[in-house]
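Apart from one protein chain that is not included, each protein chain of the complex appears where it belongs.
By written order: A and B. Residues from 1 in each chain.
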Amino acid sequence: MTQALQAPAADRSGFRRLVPRGRWRAALGYAAGLVAGAVVWQVVGLNSASFVFVPLTSTMSSLGGLISDGSLPSALASSFSVYAVGEVAAIVTGALVGLLFARQMILRRAFEPYLVALYATPMVALIPFLLALIGYGFWPKVVVVSLFAFFPVEFSTQRGAQSIAPELLDVARAFRTSERGIWRHVVVPYTLPYLMTGVRQALARGLVGMIAGEFFLSAGGLGSLLITQSEQFDTGAMLAVTFVITLTGVLLMAAGRLVERRFARWRVSA
Amino acid sequence: MAGERMNALTLNRRGGRARNSPDAGGAAPEAESRRERVQVLLARIIAGLALLVIWQVCAVTFAPSYIARPIGILAQIPSVVGSEQFLSATGSTLLAVIEGLAIAIVLGTAAGLVMGRLRDIDRALRLYVDSFYAMPIVALVPLLTVWFGYSPTARLVVVVMEAVLPVAFSVAEGGRTLATEFTDVARAYRAPWWRVWLGIALPASMPYLLSGVDLAIGRALVGAVVAEFIASLNGLGYFILFNVRSFHEDAAMVALIVLVVFALVLRGLVTLTVRRALPWYRAR
Partner (left out) sequence: MTDPAGSTAGPAGAPLIRVDRLTKTYGPRTVLSDVTFDVGPSEIVSIVGPSGCGKTTLLRCIAGLTAPNGGTVSISGRTVTEPPEGVGVVFQHFGLFPWKTVFGNVAFGLTVLGMERREAARRVHELIAMVGLDGFENSYPYQLSGGMQQRAGLARALAIDPTVLVMDEPFASLDAQTRDLLQLEMLRILEHRPAATIFVTHSIDEAVLMGDRIVILAGRPSHVADIVDVGIPHPRGREAVDSERFRVVRDYLWSVVMKDQAVPGTTRDRGDSESADRHHERTGE
């Protein structure tokens, strides 16, 4: 456990002596950050023009307004239906492609450079092309989300399936395991944690895709709400929506990490 | 003969190395026979050609004429690359990204070092860093255009914001996991605080820093493109948007290719830096 950096001489400030150790200190630290942030928000808001920044209190009331007039709930519903479908599609195809490429070495090595190039492409830049090709609406947005989310899943799954210790495969073969058995007993369980890491990353990337897609690909959804609000210079509402998006992002990330950890239990010493 | 072929998987360590992380120093590639290398190259060329052919055929048969296709793109390359519009757009975007990355690296490293070593500040800031990291920064772009207008400054801010987080995060993680042994040695020799920071914390954080930069590059490009889309700024992103809208998709594709090449070059630079500057590093 790394300690807070201190000068070698016993030079502890009086403040540190006042504050109790361990858990309390940690909680205090977080709380202090939270309070400081809230205070900064309020103060800056009160001291700026309303189209630049808005105090915390006004933001909260804007949030209330958005909820009660239904615009936020419907935007959430729209966004997350797109997100859910896109993520599921990406995870399933990503896992399958990853397994396929791990299995077939020829395919993998042949397509490796192109996958790398695609992985490095800023997917946002593809959105205009997609718009021209498949238009507006629900499914184009799903495609965007899937595009963003696909690659981390594919990459992680492939990497996992490729890295199975040869000895484990030997064990399976020595016990006369059928091909199907090897997939069921060795490949899939081994790859699952890697897949989950990919899923965690895909959740984050998919969120970016969702918002970016909504900027361009139709009315409806949180992203499109933000655009409308920016055109109206309704900063309070924008901050409120941004806050909601941030909250969603944090929740998704937490969920992703939980899932990842659950499936990686047996890798503790790996 | 049974027993030789592994039916389930043909394991090949060579293809197994992580492509997108700095493969620092350690893993020496296994010697491939020349024959194998040629075979692989051939397979790649064939795969690439196959993809292009499928693309071309599908585009010609099924899609309207303005949809991008390989032959069209190739035809457009000379005129696009030569056009002033394109060159200024390229310069604009590339400069913005590089500038933003530079700023992000400085800020991120500083913030990361502080967070990694000073637990109290770490805890206070962690909430915000984690939240920002979990949030799609692109969601902030409309807000930033309200603050900074439809200006290059907005784009720069977006790029910096996108890039600073992975850097700060990675450096902080590096600082946090700095082996206690190192700090113990420093304290046993009564090293002054600045020596600990510069002589120990900084070099030990380098691998983490570079891994953060690697992530930042991708995010920075995304940020730049989104900013250009929304704010109609001169740049590769806007070039793409404009040309797609005016049914010149082939030209737009050229810009996209430049973006991809740029991303690959930057990340390649990071990998190179890791190999040269950190020969002692063995990836965990």
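In this section, contacts are C-beta pairs under 8 Å (C-beta built on N, C-alpha and C of every residue); 3 or more make two chains touch, one makes a residue touch a chain.
In this text, all values refer to a predicted model and were calculated from it rather than measured experimentally.
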Among the options A:Gly64, A:Gly135 or A:Pro189, the absent chain makes contact with A:Pro189
If the hidden chain were put back, which of A:Gly37, A:Gly65, A:Pro113 or A:Gly181 would touch it? A:Gly181
Contacts of chain A with the missing chain: which residues? 166-168, 170-171, 173-178, 181, 185-186, 189-190, 192, 265-270
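Operating definition for what follows: only the chains that are shown with their structure count from here on.
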Under the touch definition given earlier, write down the residues of chain A that touch chain B in their complex. 1-5, 7-8, 25-26, 29-30, 32-34, 36-37, 51-52, 102-106, 108-117, 119-129, 131-133, 155, 159, 161-164, 166, 169, 172-173, 179, 182-183, 186-187, 204, 207-208, 210-212, 215-216, 222-223, 226-227, 229-230, 233, 235, 238-239, 242, 245-246, 249-250, 252-253
Flag every residue of chain B that touches chain A in the complex, lowest number first. 3, 6-12, 15-16, 18-20, 40, 43-44, 46-48, 51, 63, 66-68, 117-120, 122-128, 130-143, 145-147, 175-178, 180, 183, 187, 190-193, 196-197, 218, 221-222, 225-226, 229-230, 236-237, 240-241, 244-245, 249, 252-253, 256, 259-260, 263-264, 267
